[in-house]
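What you see is the complex with one protein chain gone and the rest in place.
As written, the chain order gives the labels A and B, with residue 1 at the start of each chain.
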Amino acid sequence: MNGTEGVRHPRGRDLPPEERERRLRRIWDPPRGILGALSVVDHKIIGRRYIATAFVFLALGGVLAALIRIQLATPEGRLLGPDVYNQVFTVHGANMMFLFAVPVMEAMGVYLVPLMIGTRNIAFPRLNAFSYWIYVAGGALLWIAFLLDFGPDVGWFGYVPLSGPQYGYGKRADIWAQMITFTELAALAVAVEIVVTVFKQRAPGMTLDRIPLFVWAMLVTSFLVIVAMPAIMIASSALILDRLVGTHFFNPAEGGDVLLFQHLFWFFGHPEVYIIFLPAVGMVSTMLSTFARRPVFGYLPLVMSLITIGVLSFGLWAHHMFTTGLPRVGESFFTASSMAIAVPAGVQIFCFIATLWLGRPVWRPPLLFVAAFVVTFTIGGLTGVMVASVPLDSQVHDTYFVVAHFHYVLVGGAVFPLMGAIYYWFPKMTGRMMSDRLGAWVAALVFVGFNLTFFPMHVLGLQGMPRRIYAYQPELPWGGLNLFVSLASIILFAGFLLFFVDVVRSAVRGAPAGDNPWNAPTLEWATTSPPPSYNFDGIPVVTSANPLWDDPETLPVATGLRVDRRELLVTSVQRAEPEARESSAGASIWPFLAAVATTVMLIGSIFSPWAVVWGSLPIAVALVGWFWPKGAPEDEA
Amino acid sequence: MEEQRLDRSGRVLAAALAGLALSACEREERVMRRDPPVVAALDEAALLPGGVGGAEPLAHVALGKPYETNAYEIAQGKRLYAAMNCAGCHGDGSGGVGPSLIDGWWAYGADLPSLYATIRDGRPRGMPPYRQKLPPDSIWQLAGYVQTLASYSAKTAAPGRDDAPQTRPAENRAPATQAPLEPPAR
Partner (left out) sequence: MSARRLVSLVLAAASCAACSPIQSALDPQSPQAESLHELFWLFVVVCSVVWLAVMASLTLALLRNRSTASEATAAGSRTPALAVGAAVVATVLIVAGLTIASFLATRSLATDGGGLVIKLRGYQWWWEATYPAEGVVTANEIHLPVGRPVRMELSAADVIHSFWVPQLQGKLDLIPGRDNAVTITVTKEGVYRGQCAEFCGLQHAHMGLIVVAEPPAAFDAWARAQAAVAAAPTEPEAQAGAALFQAKACSSCHAIRGTAASAKVGPDLTHVASRRSIAADVLPATRGAFAAWIVDPQTIKPGANMPAIALEPAELRALSAYMTALK
């Protein structure tokens, strides 16, 4: 299983283990110092930063949710005025979707995919670093703007004409549009990296049917990102052009179309839900298999359902627009396609339950979150079937019924699995275990608090309470349930608070984890916790879908990669046969500088179109520096 | 540890950015209700004899000149331009029965107090007074907006185009087509 033969280069094969480790460390360890921290390209460090940043945004978004619940607890609440409230719910939504949900799922992929497929770093590591800095800049833009009373107030969907030049006063909607540009840029970069990593860097022997389900999910997700994100970039760029340059994409009087924006937005916006949900399916499959102590039931149907959902998700965007008065035929098509997506989702739930049925469940915190996921997500999926029906949607659209529905899907379907995944992979990331006892408490509080908070919102919506209202009159019969919801949300907040406490406590004082604390079957558990900078001492060779269960003692490894420069093993797409050795880019400050230059240009363009012209010069300089041939193979990579 | 250090420098950077942006943030504040005494004080522009030029009311300065720099107030002025049927005489701004507002020539002054006085008190040859038709804060909004129609320098707070057929260049292009030395021949 060696790579290409060659005697002149040191391969490490013949070196003693300590010497090989020393040499690998010398070439793979990240540089030191502040400059070093800004130059890092290690997927684990960037993935960890990405995840930590995303959870910071989750906490911030949670604070906004608390403000919303205090405001709505009583009729005609006086905590926030309409102006601030509109910013609060807009930033809550935009933050949770663009700065938490999508990035955190991609970040889990950035950290885990290279480990799960047995390679030393993600493909295009410098692009990865660039992506993180761009993401941080976009998040900072939104939050600094919000704290300065500058925050977008047009809803996370930013419909024109409300966000357009005539009714979107000031720069608030521009902040929204440009924040989207930042996060989309970051997401697209990660998606490309993951696709290439999965296709070309899998461990030898990891044929398509041996790829872990989480990696499959990230692969499908990445394709969704690549196809869906350009639509929203067009929408937000056209909006910003309308606002700043005076174009007429969305001006009906000049041949533009208001609904065009909605089509573009939801052509992205619906796949977005699956961009968040599919990685969660992958996490659930992985954790289920570990804690049911058997391979997941129906590997092939699960992979097929992931792909089917990915394809179908592009055929149902218009069900967000049923009340705009679409032609009848169009409505029927989108009803049918929206209903159809229940089939692959049903297959997934079926396979999950079958796995539990056939296995011997071990009750550790991740499995608790998986159970909470099945219970909650199923409700969200079924109310999804209800809103897919045009006539029903005409009653519940834009009411609290829909608020309840998508929180069931997004929190039940993605956040619960994500919290389970943090409990599951925390030992790998930090080398320390999280607390089983606190984990059970977190799962219980979050599950009970979530359902008590969001289930009554279905009823509120049916009672006629529209979304996005900052106050309601005391005569309307919504006061009681709203107060109940606000009180119940305290339980939910307590659960999240305990989760953050457990994370911090465990990071400092958790019990040492060991390499494979859960006795899990996938490759990331074949290395130390936390993994060394080069991930694997020798590249593992895979002979089954569950390598650590089937070869517990003697996982074969491939040798032959050089130990004097960063090298990866490139394998074939289908059968993962070794094809070549490829150098992997080393640490560099240029991605950071390029991200700073891009940030300056994008933010400047909000205030003057000339910023695009002058701002491109520093970007050009940064890119020239980035790609300047320096002679070292790591730089050519 | 490196990441902690990184955090600290990140915070410093964020604070610096925040400081920079603070100078701009009153552009975006939305004050929907002004106390009646403030509104009354806004009416006290000290105009020079002849009603052209003069000092702004102290209240406007004390508020931070919102009608010149605040996006919401200027946008409200744009709404009032349509609501008060200014277009009935001035058209889309390029003039009709009344003079053009976009050619850069201001017969009675381009400063805010003069524009305020023009709208409030009217001017000879047809400009009616709006003293009774609008409260002072609304007149200020209108004056702030009209000033952006033929601005000599661009404002980031000014509104964009209308969602309507475009018959003239957008507001807030600057400088005005040309800053004329004498009144345009009409």
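Some observations on this one:
Convention: contacts are C-beta pairs under 8 Å (C-beta built on N, C-alpha and C of every residue); 3 or more make two chains touch, one makes a residue touch a chain.
Bear in mind that the values here come from a model prediction, so they are computed numbers and not experimental data.
Of the options A:V390, A:V409 or A:L523, the residue whose C-beta touches the omitted chain is A:V390.
Which of A:D149, A:E184, A:E331 or A:E524 touches the hidden chain is settled by the complete complex: it is A:E331.
For the chain missing from the display, the contacting residue among A:G330, A:G464 or A:P512 is A:G464, taking the whole complex into account. Chain A meets the missing chain through residues 81-83, 86, 155, 159, 161-162, 166-167, 252-253, 257-259, 294, 297-298, 300-301, 323-325, 328, 331-332, 335-336, 339-340, 342-343, 346-347, 349-351, 353-354, 356-361, 371, 374-375, 378-379, 382-383, 385-386, 389-399, 451-452, 455-456, 458-459, 462-464, 466-473, 475-477, 480-481.
Although one chain is hidden here, its contacts on chain B can still be listed: residues 30, 32-33, 36, 39-40, 79, 83-84, 132-135, 137-138, 163.
The criterion applied here is as follows: only the chains that are shown with their structure count from here on.
With each centre defined as the average position of its C-alpha atoms, the distance from chain A to chain B rounds to 44 Å.
Looking at the complex, you find that chain A touches chain B at residues 30, 32-34, 36-38, 49, 81, 83, 140, 144-145, 147-150, 161, 164-167, 169-172, 242-244, 246, 248, 250-254, 607-608. The residues of chain B lying in touch with chain A in their complex are 2-3, 5-6, 9, 14, 17-18, 21-22, 24-25, 27-30, 32, 71-72, 75, 78, 156-157, 159-166, 170.
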